[in-house]
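Heads up, the thing below is written out as structure tokens.
Removed: one protein chain of the complex. Kept in place: all other protein chains.
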Amino acid sequence: MPEGVTGDPPRLPSAARSAAIYLALPLVATAALAATVGFSLGGLAGYLPTAAVDVSYSFLRMSAAYGLSLGFALAYGYYAATHRTGERVMIPILDILQSIPILGFFPIALVVFASLTPNSWPGVNFASVFLIFTSMAWNMVFGVYESLKTLPAELKEAAETFRLRGVLLFRRVLFPATINRLVYNSVLSWTAGWFFLVEAEIFSTNSNQVLPGIGSFLSFAASNHNSEAFLAGILVLVVVIAALDFAVWRPLGKWAERFRYDTAPAGEGEAVLPAADSATRFSRVAAYVRRGVRTSVTRISTPLVQLAAIAVAPARKTERRQTAISYAGLGLILVVGWLLLIALVVAVYGVFTGPILPGVLHQIELLPLAMGASALRVAAAYAICLAIALPLGIWIAGSPRAARFGMPTVEVIASFPATALFPVIIFELIPYISAEGAAILMLMTGMLWYLFFNLLSGLRALPPDLDEAAHSYGLRGWKRFTRLVLPGIFPALITGSITAFGGGWNTLIVAEYLSVNSKQTLSLFGVGRAIDIGYAMPGHTGYPLMVAALLTLVATVVAINEFIWKPLYRRAVEKYRYD
Amino acid sequence: MPTTYPKCSPTEMQGLLVLLNAHKGSEDVARLADDLDLEIDEILPSLDFASALGLVRVSEGNASFSDLGKRYISSTIRDRKAILRDQLKKTTLFRTLLRALESAPDHRLTDEQLAQLFSLTPAPADASVQNIVNWGRYAELIRYDAEEHVLVAVRHAPPAAKPPAGNRPPPPSTPQGPGAGPAAARKSPPASPPAEQSAASAAA
Partner (left out) sequence: MALIRIEHVDKSFAARHGSISIMQDISFDVADSDFLAIVGPSGCGKSTLLRLIQGLDKPTGGQIFFRDSPVTSVCTKMAMVFQSFALFPWLTVSQNVAFGLEALGWPPDRIRSQVDRYISVTGLDGFQEAFPRELSGGMRQRVGLARALAVEPSVLLMDEPFSALDPLTAESLREEILQLWRDPELPPDAVLLVSHNIEEAIQLADRIIVLSRRPSHVLADVHVDLPRPRDRKSQAFYDLTDRVYSLITEGGSAPTAPPAANGAAAPQKAL
């Protein structure tokens, strides 16, 4: 047995490539825009200071939200992992929170926080920090919780045999055990955080409570067709994200390797893995996402389905029938619950505030239709994403050369918050691709990467011996794809779809409606717009619409998860597992 | 001495010596392997390196201890290390390596440079580099920075410079190995006198 000196694969080449791409992409984009729109470099430079100030506001918000998330994740994850009674309640709650479209909360958070503070300025900021927190915290909590739960029993026992307790136990065992997952999930959290931060800031330009930040900066620049300012903003944002990646996340990630406890048995380390494979952080992050979704999918189904099963079918029947009945019961509960809640909102508003305007009431009645329109939009975006992600994934998974240059490129693009480009999509592209096209394009940016990274890790996990066997039997082309690839990646496809749809729901709120400085350029019939206009209506007259639309969205998302994804997922895991 | 690369760990090689000692210090190689239900090629790496270090002689399929091998097996863990250190220093492999470290800037060599030195394929594809590093580390001839994958020269102090651990008893000097004879068999007086031991064995 060799005495394994294992360690991480050399990262420098990959880092250098990423750096080159970080530099090259904005240059190419700038050049392309220069050719089409025309602008002056001097003008661009003039906007840099303002953009830098605005991006530092955004960065402060991110840091505050991250600090909150970190503390929350450690406390919540630790408690849930160590207290059995707490676990039984806390983890299902987290699962439900995780599956609710984060951005849906933003208008409500705005209203709540604004009402808490007499001056609306801190309220808006608290609301946006809260929103970013909700986009960061859940996966970090799961990271802490799962690292503690999966800590090998003999390590816990070893600590126990020496009676390690309290602070020492936390410092020597429990905290180190969480570090690796925490760091990797933090990378993911920051990526998601930037996405929603920019989205929240753009959203804020819908009202008079504008959040100073890079998102609103870009939004105003685009609404004025000021390409110099817009490019300056993008440039500053890219620099900040790239600097964070190189100065913070890469070194931290390297250091965090030390805290992995899934060490291979003696002698075999990951040193045997081809370096190109393990060097990509995002594919590893994708694996975490996948695992997280997998566990939460299986977990979330339990409380909800069981609830329905208890309510509807207490007696044992045949398996299939029981499942059917519990699903029917769940559907009924969702619909009835949704109707009751909306009735309650309308009634409470009517009693405490005043009669609801007929226009608002009419919009509420239209909500199911609006939901249908939005769902179609998300489904269309999903279909296009799949048509892009699958060939791209097969290409990158299949060719080492494609992986060498494709992966860093994809990583860099994926780490950039696509929401920053929304203003330019809305204000520049609508004439060419229509409002509907722009909305679908924006939805895609929120969905594509989840699908792509999941498919890629699924493709990479295909056992080579199966591929060889298929090859030796002459299975090629389309047949190879339908017989081998598709069944092999099916579980990954499902988890990718779940996360992609989650991303899609989250993007709806900006993708269907935007008005900056009363320049209303985007307005599409849908549930996202209903939330927006409910929030933006003068006075508080639109609030019932906002809440009702949000409830509709949540009920739909839960229903789609329960009725489409989870059964598919369970089948995928049972049928197509090869490990 | 030709350059022989270790293809086993120090602990593994010692296992072979212990096994050989259980066979009274000389045995047919195939029988040695058979004793642990191993294939011959599973003990060959250990055997090769033990003979490269002059601990074991192999001729016509038979392995036997050299005098040094006998001394090794009857020594304490610490003294065995000293023997390994002295023997490793004599190998072409470590002479070359230590000289290269001596002349390297800062007395440091990377994994790649080490592989180049011996025309080996660099880690992690080949375990040879890792094995060399681990032998060097075990014998305290080199230090290793696993984070940077760098070998560092050790200005080696004589073994006596380090205070011996505890008041360890002198090693039993019988060639048959540690613990030979009933007196050494237990830290406290044996539960049954030697005379009855054979009686018990006979009864069984």
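General remarks:
By letter and in written order, the chains are A and B; residue numbering begins at 1 in each of them.
Note that a contact is a pair of C-beta atoms (placed from the backbone, for glycine too) under 8 Å apart; a residue touches a chain by one contact, two chains touch by 3 or more.
Just so it is clear, the model here is predicted, and its values are computed rather than measured.
Across the entire complex, the residue among A:43, A:86 or A:176 in touch with the chain not shown is A:176.
The omitted chain makes contact with just one of the residues B:12, B:48 or B:111: B:12. Looking at A:19, A:53, A:70 or A:164, the residue that reaches the missing chain in the full complex is A:164. Although one chain is not shown, part of chain B still touches it, namely residues 8-9, 11-16, 18-19, 21-23, 35-38, 42-43, 46, 76-78, 80-81, 134, 137-140, 143-144, 146, 162, 164-169, 176-182, 184-188, 191-192, 194, 196-204. Residues 1-7, 152, 154-155, 157-165, 168, 172-173, 176, 179, 258-261, 263, 265-267, 269 are the ones on chain A that touch the missing chain.
As a convention for this text, only the chains that are shown with their structure count from here on.
Per-chain CA centroids place chain A at a distance of 54 Å from chain B.
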